[in-house]
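Presenting chain A:
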Amino acid sequence: GKSASSGRMLTISQQKDPGTADVQLTTDDYMIPLNIYDRLVEAKTVAPGKSELVPGLAESWEVTPDGLTYTFHLRKNVKFHNGEIFKADDVLFTFDRMLDPKTKALNTDFLDMITGAQERMDGKADSVSGIKVIDDNTIEITLSEAFAPFVANLATPAGSIYNRKATTEAGDQFGIEPEKTVGTGPFKLSKWSLNDSVEMTSFADYWRGAPKFDGIVMKIVPDAETNRMLFETGKLDILDLEDSASQIPQFKGDEKWKNQIVSGPIVGVYYYAFNEGMEALGDVRVRKALQMAIDRQTLLDKLYYGEGKLVHGISPPGLLGYNPDLAEIPFDPEKAKALLAEAGYPNGFDMEIAQVTDSPNTLKMNEAVQAMLSKVGVKVKINQMDESTYFATRKEGKLASAHNNWSADYNDPDNFFYTFFSSKNAKARSFNYTNKAVQDDLEKARTMVNQEERIKLYQELEKKIVHEDAAWLPLFALNHLFVVQPRVKNFQVSWNGWTSMSFYEIDIVESK
Partner candidate 1 sequence: MDQALMQVRNVKKYFPVEKGLFGKKTGTVHAVDDISFDIHEKETLAIVGESGCGKSTLGRTLIRLLDATEGSALFQGKDVFKLSQHELRQLRKEMQIIFQDPFASLNPRMKVSDIIAEPLVTHETIGRKEREDRVAELMEQVGLRKAYSSRYPHMFSGGQRQRIGIARALALHPKFIVCDEPVSALDVSIQSQIINLLQKLQEQNHLTYLFISHDLSVVRYFSDRIGVMFLGKMMELGPTEEVYRHPLHPYTKFLIAAAPVPDPHARHQEKLILEGDIPSPLRPPSGCRFHTRCPYVKDICRSQEPQIQQIDDRSVACHFPLE
Partner candidate 2 sequence: MSDTILEINNLKTYFYTDKGVIPAVDDVSLKVKKGQIVGIVGESGCGKSMTSLSIMQLISPPGKIAGGEVLFDQKNLVGISKQEMRSIRGNDISMIFQEPMTSLNPVYTVGKQVAETLLLHNESMSKAEAKQKVIEMFAMVGIPEPEKRYHVFPHQLSGGLRQRVMIAMALICRSKLLIADEPTTALDVTIEAQILRLMKTLQAEIDTSIIMITHNLGIVAEMCDYVYVMYAGKIMEQADVFELFDHPKHPYTEGLLKSIPRRDIQQNKSKGLYSIEGMVPNMLQLPRGCRFHPRCEYAVDACREIEPQLVDVGDGHLVRCVKYNQ
Partner candidate 3 sequence: MGAYIAKRLLISIPVIFGISLITFILLNVIPGDPIALMMKEHISPDVVARVRAQMHLDDPAYIRFFRFIWDALHGDFGTSYKLNRSVTTLLMDAFPNTLVLALSGALVSWIIGIPAGVLSAVKKRSFLDNAIMGFSLFGVSIPVFWAGLLFQYIFSMVLGILPVSGFSGPEYLIMPAIVLGWSSAGTIARLTRSSLLEVMRNDYIRTARAKGNVELKIILNHALKNSMLPVVTVMALQVAGLLSGAVITESVFGIPGIGRIAVNAIQNRDMPLLQGAVMFTTVLVIMGNLIADILYSLIDPRIKYD
């Protein structure tokens, strides 16, 4: 029959069509790449919220003590979907392709610390000098500067390895035409009808052994309610509750489903960014007042049904270097008012919160915060704009304060600290946070080789940024809830809590 849930296919859904499976050309959708490609190193989920870097296509690797040169020993007898055998040249090809200006890749910052990357990206070199094929099974990568999270970095989906032959032949159809999109992953792309569904079938020759079920159907379902009905009528195997938090109580209260809920913490943080370039917000007292005027626990309880944990710093639980002993940010409207008065705003002030349209969860949060801030006299205008405008404005540092969330690409504090508070990113994300000392330290921390010292530095910076400078307001780390059909076994939330995950471990058993 036509029904995709028949057979031993895993049917999942996604709101938007990713458009391409070429991971170098996308930054926001990794569902397909995580299932059809492998990486040199993989971040393995060892427990909810916990990960471990394990060998992938690289069996082992070593780093020189200066942290500059990495040598990867590659696995033998790994087959690509097209039958080609995986070689060091494919790694060279993949990384070079990412940095090749003709590719117009969006993920270059995962590799731009490699020696010669800049020249390559600028079109000044035909190859990346820092990547060397030693032999078919050994590749050496030299960095221009030590970069502590480099290996973790390679474990992100952006580090997916392609096949030189197939990719070159596919040209611009790579990532689009299923049969031309070749990886070494457990599934191979088999069918793609845009905006309708993507099909992946299990790859019999997968080096870790073929998956236990036939494949994955990823339906594109733009409407959340439709999505839920599809699940309830058995047409979907997994229902992602991230975008329909309001359904959580229903499923939890439903006899049929309450035991089918699988949950895992998201290694990420919901936050409010304050644009310090904006009127009033430049004053640290005002930012502190805002931190104290918002009742984060109520927000978590009422909008997310308590499914999460308050965060008081930058690193969420589960992230390397998470500091459980960090002081709490108190909810204290009286103190907030006093601080505002001290800053010269006894009657509050007008501020703007920007958000993208068509994002009900953000809007709910903003409306609630709007009401909370009005209690301390701060009048909030919620300015909704479409995503394109939002990101373009933000890139210029001109976006008003905003609510957002961030979850780990790789398990390293750099992925949070640097992303938000380094001087170029603080502007590009419209924080406009400036603290020379802190920002210099952020650059330094990246290159530190001694992990322990590095973590200590981060924890200090965290206090400075959040508690002294009040550069942002962390809210909470949420749990990611999924409801799965009983026939789906071994479903586990990915270590970072992402929606995009590898389904390799899953099994499908027909009940009855």
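Note that a contact is a pair of C-beta atoms (placed from the backbone, for glycine too) under 8 Å apart; a residue touches a chain by one contact, two chains touch by 3 or more; residues count from 1.
Selection rule, in plain terms: all candidates are chains of the complex that A comes from, given by their letters.
Nothing here was measured: the structure is a model prediction, and the numbers come from that model.
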Would you mind flagging which of 1, 2 or 3 touches chain A in the complex? 3
Chain A residues within the candidate 3 interface of the complex: 2, 16-17, 19-20, 22, 25-28, 101-102, 104-109, 112, 121, 172, 175-176, 193-197, 219-223, 225-226, 229-230, 232-233, 235, 386-389, 391-395, 404, 406, 409, 424-425, 427-429
